[in-house]
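Every protein chain but one is kept in place in this view of the complex.
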Amino acid sequence: MNFLTLLDYASVLVFALTGALVASRAQLDIVGFAFVACLTAVGGGTIRDLLLDRHPVFWVGEPTYILLASAAAVLIFFTAHRVESRQKWLIWLDSFALAVAVSAGTGAAMELDKSPVIVVLMGMATGSFGGLMRDVVCNEVPLVLKQGELYMTCAMAGAMTAVSIKSLGMTDDLSALIACAVVCWALRAGSIHFGWHLPVYKSRPPRS
Amino acid sequence: MNFLTLLDYASVLVFALTGALVASRAQLDIVGFAFVACLTAVGGGTIRDLLLDRHPVFWVGEPTYILLASAAAVLIFFTAHRVESRQKWLIWLDSFALAVAVSAGTGAAMELDKSPVIVVLMGMATGSFGGLMRDVVCNEVPLVLKQGELYMTCAMAGAMTAVSIKSLGMTDDLSALIACAVVCWALRAGSIHFGWHLPVYKSRPPRS
Partner (left out) sequence: MNFLTLLDYASVLVFALTGALVASRAQLDIVGFAFVACLTAVGGGTIRDLLLDRHPVFWVGEPTYILLASAAAVLIFFTAHRVESRQKWLIWLDSFALAVAVSAGTGAAMELDKSPVIVVLMGMATGSFGGLMRDVVCNEVPLVLKQGELYMTCAMAGAMTAVSIKSLGMTDDLSALIACAVVCWALRAGSIHFGWHLPVYKSRPPRS
């Protein structure tokens, strides 16, 4: 199993946990948990594979991903009530999932020798679309677009880090992908914990 | 015309009727009816074909599907006001569409000799994504995720029935697909009529 596959597994596992947590807020049954967990877990990578015409789509070729995501859903179904603050767990787990998924997407696009812009976009898409589908389907305000927090910015910064390191020829792909995940997660964690953010658009006070 | 094609046509027709009923609740014009009907009718099968890299996508290769869905939309546009309870019709039509579409998805994946996990998932995806898009686009609470009802569970049980029957070598594919539709519909009907459901997740009473 190479490093890219490992990243895919890690991102599937952690995103599945976040999907199941959102399902718990919607009070679904165990099959609903598994459905939302799988959608969240493989959503971003599926979009990436379709856009890049990589077939079979990663989980179609290797169903273990789905079993892993379903197992995570079952785990959360029976244990989430023991968790003190599900919202807090959700946000932190999502931050790890984001970092790992951005790396996985960036790595997959690099392997296909795509141009830097496309590599960064594939990292961003892989990181964000799973969570976006989870939130749209479950009627939550998408974390991706939450006001006054860094989210897509972290994904972009992480993917750009990997691209820069690689294009400078400083190191191998593996280190570039690790740097990507670290930068992405650090920014997201700073935004959650310290409130780091970029200026948001403000209309003039007397809004017409 | 083989049996799989027949299933595709049946699922397109019935899902189109449900799409048009939802459009009637949103008070759209006749083109809006046709749009929502087509989206609902071909949505699930399109996702299935893209994921399995089956090209041309079933309705791109054979536009009759679209004409059928549009005709269903026109029919509903002029007759829905004569129906006593559109919500009731919607739910029951949707149950038939689900059963038929799950069969169609399961059959398509079986034909490509996919592994059992993927066959079950393709059945579930084909059955659910059309209705899911319909509800997300029209701002309805997705039927798929309605609390305290069986929905994805019916799809899963149906698809699993087909896979089991086939792997036991008991019979031909056709009978397996009919069994799939019957199991799926019976469970869904039981859930609608008798209130069958699985236990749903409940957080502890004093929710923090």
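Labels for the chains are A and B, by order of writing; each one numbers its residues from 1.
To be clear about the criterion, contacts are C-beta pairs under 8 Å (C-beta built on N, C-alpha and C of every residue); 3 or more make two chains touch, one makes a residue touch a chain.
From a predicted model like this one, the values you see are computed outputs, not experimental measurements.
Among A:56, A:142 or A:190, only A:142 touches the chain left out of the display.
Residues of chain B in contact with the chain left out of this view: 23-24, 26-36, 38, 46, 50, 55-57, 60, 63, 66-67, 77, 80-81, 84-86, 136-139. For chain A, the residues in touch with the chain missing from this view are 50-53, 114-115, 117-118, 121, 124, 128, 132, 136, 141-142, 144-145, 147-148, 150-153, 156, 197-204, 208.
As a working rule, only the chains that are shown with their structure count from here on.
Chains compared, chain A against chain B: the Cα-based superposition rotates one onto the other by 120 degrees, nearest 5. Between chain A and chain B, the centres computed from C-alpha atoms are 28 Å apart.
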